[in-house]
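All protein chains but one are shown at their positions in the complex.
Chains: A and B, in written order; residue numbering restarts at 1 for each.
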Amino acid sequence: MTNLVEVKDLEVHFPIKRGVLFDRVVGHVKAVDGVDLTIVKGKTYGLVGESGCGKSTLGRALLQLTPPTGGEVVFDGVPLTSLPPKQLRAMRRRMQMIFQDPMSSLDPRMNVESILTEGLRAHGVGGNRTERRAVIAKTLDAVGLPRWALSRYPHEFSGGQRQRIGIARALVLGPELIVADEPVSALDVSIQAQVVNLLDELQDQLGLTYLVIAHDLAVVRHISDTVGVMYLGALVEEAAADDIYATPLHPYTRALMSAVPVPDPDVEDRRERILLAGDLPSPANPPSGCRFHTRCPWAQPTRCRDERPALRVIGTATHRVACHWAEDIEAGRLRPHSVEASLVTPPEMAGAKEAQGALESALENPGGPVI
Amino acid sequence: MPLLDVRDLSVTFARRGQRTVRAVDGVSFGVHAGEVVGLVGESGCGKSVTSLAIMGLLPKQRGVTIDGVADFDGTDLLKTDARAMRDIRGRDVAMIFQDPLSSLNPVVPIGVQVTEVLTRHRGMRGEAATKEATALLDRVGIPDPARRLKEYPHQLSGGMRQRALIAMAVACKPRLLIADEPTTALDVTIQAQILELLKELVRDSGTALIMITHDLGVVAGMCDTVNVLYAGRVIENARRKPLFYEPRHPYTTGLLRSVPRLDAGRGTPLNPIRGSVRDVLPWPDGCAFAPRCDRRVDACVGEPPALVVGYDGHGYRCVNPTPQGAQP
């Protein structure tokens, strides 16, 4: 087992700026705040979390599409974070991305052939026109698109087919790593399975390594070998996919698992939900200590409030949890208590509108991409 | 006698220079007081158009034709004129939409929007209205309601906005509530909160709820009866458990087989339905699902399959249904 990607203490902090002509930094949105993870070659790492937890930013920072403000990303022994732009651009051949919305991630004015040749041209690979066509034809077959698709434009396809085009674009350069950001969440239920199966098949055929980012736990559990759960910019738990479902140790993971509706009436009738109180706190002003303590039904008066828990191995060697009390909760020595929903105040109530706007734009459009 | 009885509802959109679209094609279902009825389907199946037609919210313009009956306690909602409909909406029938931000007026404080409903339908004013609004926000689980009343929609989180919208919808204790994908825009933990809230409202006040969703998990946890829609028609309708444990229409079966489940592990490939939602056969030519169906036979073509209703009220439109007892 070799590690293809190693992420060490990665941080992405977006400045919240104010001012008309001269920007003044009034704070930071800590979208990703110290994440360590490794992705094993040929395996799938699934990253789950709710919106605003920083999972998408982590994926983009890993590919250096959003510049990290701290930490390190090592890809196959090469530290990406300190690579000069030109070499980084050359490295991009080996790592690709699949996007959530297949429509907005495809240039509406390009036909499929141009979309697929773009990467080949950018890296000067694939030789002449006929050779390029052969590569593209092979890729089309791999993702299950017909040949006539080449002369078509994205708007002429259905959602599932568009996502196949997006996957084909990522595959054409023969990458080793694919970061898939919510690859199926924009698709109809009956189509999701087609794309999930396709991703599985491609991994088997081509030996790809995946980082799959999604909010749908069922999808992530289905395709991942290892699952990491993120909350407010940090990993709270990481384990083998079966493990994390069978024995979730972090209170947040438990709550998340119990919240997912299962299409089975008996399961739904029997299950006990752990209802979390309130909303996700603002990543511009995260709670002290354990980020989750404001909503945690197991929060204790000591440690949780003032000591940030680190990921530590509990149980099997691959199971890491960031909770001070994980063992006690698992053994039933601690009982859940009710939590008063606290107000989630947008950063700075005075002038909240701009700050919120700045926060949202920082989250939506994290800086310019680096190339 | 159901509270709302929808019979043969059809909605067609005719646009110049384009194909006439029959978005809803003879949909019938009933909702009893205190019952949760699910309308389930994928994009373009007509579930949202159905609810908009019942609410009288479809644009009254040339090219939009609505046929059928929506009998709400003796009044046909489809024949009611716009003025009377405005009185019914909000007071007797209320709706919750998918996107709470665009359903709230961004420049008016939450409090004003809630009291507006109270003033309009319950004639409450001043102190009394504010007090009731505070109580409503409290009831839907918004912390510190008195302060939230003065805030604008953008100052609330997505979950809180949806709660505010629910507060407005239940302000007049409506007898029927229509929720159109109420949790699709929300995270799972917030979704769980909102679904719990809706269940509570139905349990406590006996409100009938029409739940429109694409999420079979939500249906399994919420609905008493379920209508599965495909290409504008109800292709299967049943009580909750028979639908999940003994689905008869191949589309329902296919949907249930294709969703990844949290309680099933890696390694089992999913069973997708082939083709896409666009690949439909026009109903007059046969079964709309036939092009994607694994069980299709010759009889699927020619005329639309008739509704077969079993002794327990389990109905489906299929000439070659999934055999009973087959594991979904």
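Keep in mind that, in the parts below, a contact is a pair of C-beta atoms (placed from the backbone, for glycine too) under 8 Å apart; a residue touches a chain by one contact, two chains touch by 3 or more.
Note that contacts and distances are computed from a predicted model.
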Chain not displayed: protein name in its UniProt record ("NADH-quinone oxidoreductase subunit K", "Protocatechuate 4,5-dioxygenase alpha subunit", "RNA polymerase sigma-70 factor (ECF subfamily)" or "ABC transporter permease"): "ABC transporter permease"
Options A:D141, A:E156, A:D269 or A:D328, residue touching the unrepresented chain: A:E156
Residue of B:G286, B:P305 or B:P321 in touch with the missing chain, whole complex considered: B:G286
Hidden-chain contact residue, picked from the options B:M55, B:C300 or B:C318: B:C300
Identified contact with the non-displayed chain, of A:E6, A:D76, A:D101 or A:D242: A:D101
Touching residues on chain A - with respect to the absent chain: 21, 60, 63, 65, 89-90, 92-93, 95-97, 99-101, 104-109, 111-112, 118-119, 122-123, 146-148, 151-153, 155-156, 166, 169, 173, 364-365, 368-371
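Quick note on the criterion: only the chains that are shown with their structure count from here on.
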Whole-Å separation of chain centres (CA-atom averages), chain A against chain B: 31
Complex contacts: residues of chain A adjacent to chain B: 50-51, 158-161, 188-194, 196-197, 200, 215-219, 221-225, 241-242, 245, 255-269, 273, 275-276, 278-280, 340-344, 346, 352-353, 356
Chain A partner contacts - residues on chain B that touch it in the complex: 42-43, 141, 143-144, 152, 154-155, 157, 159-160, 187-193, 195-196, 214-221, 240-241, 244-245, 254-256, 258-266, 269-274, 276-278, 292
